[in-house]
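Please read the structure below before turning to the comments.
Missing here is one protein chain; the remaining ones are kept as they sit in the complex.
Our next item is chain A:
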Amino acid sequence: MIPELGHFALIFSAIVALLLGTLPLIGAHQGRPAWIALARPATDVFALLVTFSFLCLTWAFIANDFSVVYVAQHSNSLLPIEYRISAVWGGHEGSLLLWMLMMSWWALAVRLFSRQLPDVMLARVLGTLGLVCFGFLLFILFTSNPFERLLPGVAEGRDLNPLLQDPGLIIHPPLLYMGYVGFSVAYAFAIAALLSGKLDAAWARWSRPWTTAAWVFLTLGIAMGSWWAYYELGWGGWWFWDPVENASFMPWLIGTALMHSLAATEKRGSFKNWTVLLAISAFSLSLLGTFLVRSGVLTSVHAFATDPTRGIFILIFLVAVVGTSLALFAWRAPSVGLGGKFGLVSRESLLLTNNVLLVVSCATVLLGTLYPLLIDALGLGKISVGPPYFDAVFVPVMVPVLFLMGIAPFARWKEASLPEIQRAVRWALAAAAVVAIALPLIYGEWKTLTALGILLAGWILFTAGLNFFQRVSATRGERSLLASVFSQPASFAGMHLAHIGVAVFVVGVAMVSSYEEEKDVKMAPGETVEVSGYSFTFNGVQAVQGPNYQAAQGEFDLSMDGRFIRKLNPEKRNYFSSSMPMTEAAIDAGLWRDVYVSLGEPINPDQPEGEWAVRVYYKPFVDWIWGGCVIMSLGGLIAMFDRRYRNRRKTGGKQA
């Protein structure tokens, strides 16, 4: 009964989405206040229906209702309750419903936090969101209905994929989807602005906090996925340039470009057309990502058993979204105007360079991701493009981006003076150079690429600090230093914090890629293996019983210079309900390094108490990678709460 209620709620929500996607838009076009006014209540009802539908599915999981196909396929009565809840988005149908839920909440958030927005504008934004939601709901209802019944029901479910039975997977998809879907808001603002024909500073100011919010979620979601792959897959890697990772990374790159170009549009009215294009691209790439993941056209570690009709539907949807958006853009863009002029060296030109480089890097990732598809479609055979390609093209493009990140905050809008910037930053460069030479030497081996990475990271860090304190002392007046620090605009502080996050991230990448050590060895109980000064003594393996699995748990003594540090207990699990074994690595995490052990297989399968194939890692600075992402997100979060986004009625309302 309850799954049927959920299904009905979903159908009703599609109808409401269609109403939301048509009447307010038509009303805004023809100036009918009653139709425009529909946007707010329709959004409320829509969010309520989708939330209710989602709760119904969750209830089916909690109550172990195996007469629902989706539940029977992705849950099991032995599954602990927290995984039964996260199993709701453990498969295709449910993850789309989660996507829908996120989207309805974004729409609701726009409706709640945009009181200052003119009604017409709000109606257009919510209407655009409604249309996108309608498309997705059709997709869910016709190709991926999570409420489909299995009659008669089965006594026991197939269980959640063991890889997904992990705390990381409880939060990774929701964060990622919040990011993906969040770009739909930036997209809706861009479309609304195109419809109204007014691409002005007010529009940029409205969409900035939303874009930043989506970017914060996407950053956290990607970082979370990377961290999960690191500790759960047992390969010790943190990024594989897998098509699905690329699918989430491309909107991130464009989203980053969008945030920066919105800054120029808001402050100086520059690059309006460009900004609109980026907003359309960011959301289109989110859709493309969904297509790549869901259609199964690419070989990927994320690939699930798939259904080609779904791929075709998303492809049609993608073409419709991109096609109509670009047509609208082509129609409206010529009337937009160019905005303020700027010099060859100025904040604008630097931001433009940043944008071009980010878009180029995204294009190279896109090319590498889609190239195998293209070759296959042309009948030239099946190929794969490996990580070396991405490393070779991505890193060189990012180097100037990181370099400019140090300079741009010093550059004035409109016209900046190069000698002035040079004077300001020369000591930062010198200090960064010292660190870049010292750190590799401390680690005993000179690596040019690592030194370059550290140089750029130090450069960003020192210039950010310098720029921040220059501004603090310039605006200090009679106040205490601390008061002046805290009176800086949130967006300014957030920007520097996010840039520092990038620096921290770069340090992590540079250090771990050069100085990590990895050993695959055969170990008998009592044997010791040494990696980078750490000794791992194997004490053997014993059987352990989990709630829905049986595990072989290894015990290792980790020590350094004869001093015992801690025990490490990696596991090899066998889940009752499926034939999939699962490796659980044991990690001793630290600020300066991680050490990492995972169990391979027993050398003799009949003697699990004997010798094992074991993998041990030493990973310097690896946690800085995710730490950097968290700092970036924190910076974005702070910037979002800048005062001027809240007082927009006074400054921006009139122009709209």
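Definition applied: a residue touches a chain if its C-beta (ideal position, glycine included) is under 8 Å from a C-beta of that chain, and two chains touch if they have at least 3 such contacts; residues count from 1.
In the analysis below, contacts and distances are computed from a predicted model.
Undergrad: For the complex's missing chain, which UniProt name, "Peptide/nickel transport system permease protein", "Formate acetyltransferase", "Cytochrome c-type biogenesis protein CcmE" or "ATP synthase subunit a"?
TA: Spelling it out: the chain absent from the display is recorded in UniProt as "Cytochrome c-type biogenesis protein CcmE".
Undergrad: Where the complex has a chain not shown, which of A:85, A:163 or A:336 is the residue touching it?
TA: A:163
Undergrad: Of the residues listed, A:393, A:429, A:452 or A:485, which one is in contact with the missing chain?
TA: In the full complex, the listed residue that touches the missing chain is A:393.
Undergrad: One chain isn't shown here. Among A:78, A:385, A:429 or A:485, which residue touches it?
TA: Looking across A:78, A:385, A:429 or A:485, the contact with the absent chain belongs to A:385.
Undergrad: List the chain A residues touching the unshown chain?
TA: 161, 163, 233-235, 296, 299, 301-305, 343-344, 349, 356, 360, 364, 367-368, 371, 381-386, 388-389, 392-393, 396-397, 520-522, 578-583, 598, 600-601, 603, 611, 613, 615
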